[in-house]
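Here's the structure, in structure tokens; my notes come after.
For this view, one protein chain was removed and the others were kept in their places.
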Amino acid sequence: MLIFFILGIPLLLALACLFVKGERILGILNAIGYLIILFLSAILLKQIALSGAIRSFFGFICLDTLSVFFIFVIAVVVFASALYSIGYIKNDIEKGIISEKKARIYYLLFNLFSCSMFFVPAVNNLGMLWVAIEMTTLISAFLVGFYNRKESVEAAWKYIIICSVGIVFALLGTILFSYAFSISGLSKSLNWSDMVPVAHILDKNILKIAFIFILVGYGTKAGLAPMHTWLPDAHSQAVAPISALLSGVLLKTAVYAILRFGIIIIKGVGFAYFAHLMILLGVISLIVSSGFILVQKDLKRLLAYSSIEHIGIISIGFGLGTPLACAGALMHVFNHAVTKSFMFFGAGNIVSIYRKHNMNAIRGVIRVLPFTGMMMFLGVFALTGFAPFSIFISEMMIIVAAFTKGAYLIAAVLLLFLAVIFGAFINHFGKMLFGNLPKGMIKTGERLSGKLAFLFLGLLICGIGVAFIFIKGEWIWIVQKLFLV
Amino acid sequence: MMEITLILLQLIFFIVVAPFLSGLITKFKNGFRMRKGQSVFQPYYNLLKLFSKGQVVSETTSWIFKVTPFIVISAVLTVTLLIPVFIFSSPLYWMSDFLAVIFIFALSRFFLALAALDTGSSFGGMGSSREMFISSLVEPALCLVVFSVFLQFGSTNISVFSGQHAVSVSSMVAAMALFLVAITETSRIPVDNQETHLELTMIHEAMVLEYSGASLALIEMAAHIKQMIWFFLIAQIIFPITALNLANLTGLFFWGLWYLARILIIVIGVALVEVLVAKMRLFRVVDFLGFVFVLGVIAMVCAILGV
Amino acid sequence: MQFIILFAVLISTYLMIITKRTSALIRSFRYQSFCLFLAAFMTALRERQLDLYVVAGLLFILKVLFIPQLLYRTIKKIKASEELGLFVNPQLSLLWALGFTYLSWVFTVRLIGAQDAAQVIMFTIAFFVVLAGTFLMIFRMTALAQIIGLLVMENGIFLLAFTVSGGMPFFVEIAIFFDVFVSVLIMGFFVYRINKFFTHIDVNKLSRLKG
Partner (left out) sequence: MVYIYGQRSFLFIEVILFKMFDFFPKQIFIVDPLSLFFLLVIFVVSLPSAIYSFGYLKGEYSSSKITLSWFLLVVFILSMTAVVTVGNVLIFLVAWEIMSLVSFFLVVFDTTHEKSIWAGTIYIIMTHIGTAFLVAAFLILHKHAHSFDFMSIKNACFTMPAPTKDIVFLLLLAGFGAKAGIVPLHIWLPYAHPQAPSHISSIMSGVMIKTAIYGIIRFVIFLLGVNSSWWGVLILILAVITCLVGVIYALMERDIKRLLAYSSVENIGIILLGVGLTMLFISMKMPYLAVFSLIAGLYHLVNHAIFKGLLFLCAGSVYKATGTRDIEKLGGLIKNMPQSAVYFLIGSMAISALPPLNGFVSEWLTLQAFFLGALNSIGGIKLFLGICAALLALTGGLAAACFVKAFGVVFLGLPRSNYAQNAKEVPLSMRSGMFFLAFLAVVFGIAAGYIIKLLAKVAAVVMNIDISSMSFSLNNFILTPQAGKSAYLSVPMLALVLVVMGLAGFVVYKLFGKGKPLIYKTWDCGYYKLGPRNEYTGTAFSKPFRIAFSFFLLPYHKTQKVRESFYHVKSFAYETHTTFVFKKYIYAPLIALVLRSAKFMRRIQPGSIHLYLAYIFLILLLLIMFMHKF
């Protein structure tokens, strides 16, 4: 039942945007709404964990631990970015970059966007899954092109076209799945909850081809190289909170879709096929992204490429497929979502003060924005997998899994490129955060809401890390209780 | 009680004899050059003269400059107690370690160099720089020599090697190397020249240039004693003395004769080198010491081969 | 009868590939959609199911009437040149198209085997339409061409879905139509934007963001 609230509240907020005047109230309303959603999703997580999967609304909605986990991740990031939006939008209005009316449109789209994202893990029917993901593209396209600049329009166009094409392939894959389903003489259905149990009797050949379409299609949305090309453009042009949402959770929804089909494939075709494809694309993404990160000049693009890197790591994790690796990958989904939105908030603050994306023009942040600077300073280490932050733990899990599985080559590649990327990041941010500031720059205050968002995410980043370091048997037991009987 | 007497005996022996050896070398040199030359006891006169003169101290100097002479003299005197002279063991045999001796010499050198820098004159700087340069290049050769010699005694204790070893190829080569080291350490031609005060050539002299009077006397004394110590060590290696029995006096007599003779041989050797060889340029010294190092390696190899 | 329609689809697709002018492209897209509509309608007649009728009707309204009209209006509004901006000239495109046809045939055979000829033909044509859409998107410069390419791909998929598995579940179809509708609107909107900022709709010149 909770799920309907989770899906409904954003719609209500969207309606509110049409009637309520005053963006400030809207912002606060948003934040409150998503706080509620956060709690609800947490409760839901517990519930599902205890009671196992549920289907409701004529099997239209079907939730198991996996989907609820993703819903939870989405809820966390959306809440944080709603919180951050308050200050950010206010700032833009005061600077006269956008109008009051535009702000309301922003909140409208924001809510629709998050609503469509909540739909993705919730729905049972793979066709509807497709529709929901396409919806996220269409809505967020506006948010990418939100500031009417040449670049933003260009980015939006590339975003919408490339993603749509990818998605169309995904649809093709979906249809092939249903074809495989129908020729196996079973009653026609696109519900994964119906497909999974019978996956093993489906036609392997068709499943294989279908999965390639799915992988390329949703992989485009997830930003796996070489289909990642839209991602840096979109991320760098979107409104800061939206950039956070895009790389924090939008990519993850695509990953979720891939997993859904992956489960069927594993059952039907066998694990190796899935594993090899995932690892291949993952490694390509890692390598490509590391190259771009090394020589990047634009702050937000840098972060975007690091998203590609992390998606690569996640898919490697799922590709390895041992329980530890999957746990690592799932945790990485969460950690990356949190950390990356954290970084994007920081980038948003920096860009809105310095008015440029070019990192060579940004110097001495720590003195202009002490709070943001400090947070970014920690954030860089968190993002590049430095202990004791959370990403370190999940990456560690994946690498450990690789070693224990005997996949030394993959582990070596991971270690090598993570080190390279680390170096690049420290180099970029060291210069940006410190260094002598450009003239005309003075210490400026920051908004409370932004700080709150930072603290909220920061708490999660450090908290998870520390918790998992000094974890004890009983703690684990609680986690278990959270997830299952 | 026995040890105390031995200690005093050795101290007095070194202090009394050391200048004589320097005088002797000079005498021999002049002899080879067909000159009459100064008296053998000239060094004693010098020391007395210096003691009787007052001294001038540079105003730029600090206490380092003042304490250095005492440290230098104490270092060498300490070493005199670590080497066996009269009996087959040094008075402080339980700390008479050759490696330690190297370090103790380093102590005196360290302070001499500092004192030289303390005066603030460029002579001092030059001297200390060159001194440290050469000495640091001497170290490896010396270390190898010590290894190759003492490996056959199974310990680096100086006391053990008197009287108990046979001359071998390796010890000969080692002694050769040690001889060259001694020449370097006692700042003689071809490495350094004690007799010149020409800025460009002097090394040890440049360091002590600012000293005068009693302090200088102490330093010179130290130099004499150091030289004597080296000679004794070399002598111990090349011409090991057999055990003497105090029973028959003739034996004792010949023993004593031989004991002095071997020192004399080394003295003559040094004098010959000083006469025959020309002083080297500073950076030729690198090659010279490289050669010594190679000698050390050869000695080591011979020691390993057991010849 | 059904095969005639399918071949009509094939021909219309070839027309799209070889045409040089936008309006012609739109027109042939309209033909193609119409053929699809016919196919859907006939299936509906055969199956006698309400939802199939609805789907066919929606298809007609959306893809035959509404979208082409919208695109025409867009062209008029932005006074864009008729040129599609070809990377490869029509003759070469034709060769490509033939290649694609062969490719999709090979692919089909690989997918379902060669025994059931009717199935093979349907699959082949459906895949070919998808490929043709991709071709248009990659080798035509203007934004409109890309929109149409996307629609063509969707047509192909519709064809596939409809012919091989008798369409998707009803509400999915509806949702997809809605989706297409919205996406066309939004893309049209962005075409206006692009025209406004860049004074042309040649998306190949949109290369400010790189690296």
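Order of writing sets the chain letters: A, B and C. Residues in each chain are counted from 1.
Criterion: a contact is a pair of C-beta atoms (placed from the backbone, for glycine too) under 8 Å apart; a residue touches a chain by one contact, two chains touch by 3 or more.
No experiment lies behind these values; they were computed from the predicted model shown.
Peer 1: Name every shown chain in contact with the chain that has been left out of the document.
Peer 2: Even though it is not drawn, that chain still touches A, B, C.
Peer 1: Among B:A18, B:V85 or B:L144, exactly one should touch the missing chain; which is it?
Peer 2: B:L144
Peer 1: Which of these, B:V17, B:V40, B:I104 or B:I238, touches the one chain of the complex that we don't see?
Peer 2: Touches the omitted chain: B:I104.
Peer 1: Among A:Y107, A:F422 or A:F454, which residue is in touch with the absent chain?
Peer 2: A:F422
Peer 1: Of the residues listed, B:L6, B:L21 or B:A75, which one is in contact with the missing chain?
Peer 2: The single option touching the absent chain is B:A75.
Peer 1: Given the contact definition stated above, which residue among A:I98, A:I242, A:L259 or A:V351 touches the chain not shown here?
Peer 2: A:L259
Peer 1: In the complete complex, the non-displayed chain touches which residues of chain C?
Peer 2: Against the missing chain, chain C presents residues 87, 107, 134, 137-139, 141, 146, 203-204, 206-211.
Peer 1: Write the list of chain A residues that the hidden chain touches.
Peer 2: Considering the whole complex, chain A reaches the absent chain at 49, 52-55, 64-66, 69, 157-158, 161-162, 165-166, 169, 192-194, 196-197, 199, 208-209, 212-213, 215-216, 220, 226-227, 229-230, 232, 259, 262-263, 266-267, 271-273, 276-277, 280, 288, 290-292, 294-295, 318, 321-324, 326-327, 330, 366-367, 381, 386-388, 392, 396-397, 399-400, 403-404, 406, 411-412, 415-416, 418-420, 422-423, 426-427, 430-431, 434-436, 469, 471-473, 476, 479-480, 483-484.
Peer 1: Residues on chain B that touch the omitted chain in the whole complex?
Peer 2: 51-60, 62-64, 69-71, 73-75, 77-78, 81, 92-97, 99-100, 102-104, 106-107, 109-110, 113-114, 117-126, 128-130, 132-133, 135-144, 147-148, 150-151, 154-157, 159-160, 209-210, 213-215, 218, 282-283, 286, 293, 296-297, 300-301, 304
The rule we apply is simple: only the chains that are shown with their structure count from here on.
Peer 1: Drawing the touching chains as a network, do you get a line, a ring, a star, a complete graph or other?
Peer 2: other
Peer 1: What is the distance in Å between the mean C-alpha positions of chain B and chain C?
Peer 2: The separation of the two C-alpha centroids amounts to 102 Å.
Peer 1: Quick one: report the Å distance separating chain A from chain B, using the average Cα coordinate of each chain.
Peer 2: The computed centroid separation for chain A versus chain B comes out at 79 Å.
Peer 1: Contact residues on chain C for chain A in the complex?
Peer 2: 110-112, 130, 133-134, 137, 143, 146, 150, 153-154, 157, 160-161, 164-166, 168-169, 171-172, 175-176, 178-179, 182-183, 186-187, 190, 193-194, 197-198, 203, 206, 208-209, 211
Peer 1: Sort out for me which residues of chain A touch chain C in the complex.
Peer 2: 125, 127-128, 130-131, 134-135, 138, 141-142, 145, 148-151, 153-158, 160-161, 164-165, 168, 171-172, 175-176, 178-179, 182, 188-190, 205-206, 209, 232-233, 236-237, 292, 295-297, 301
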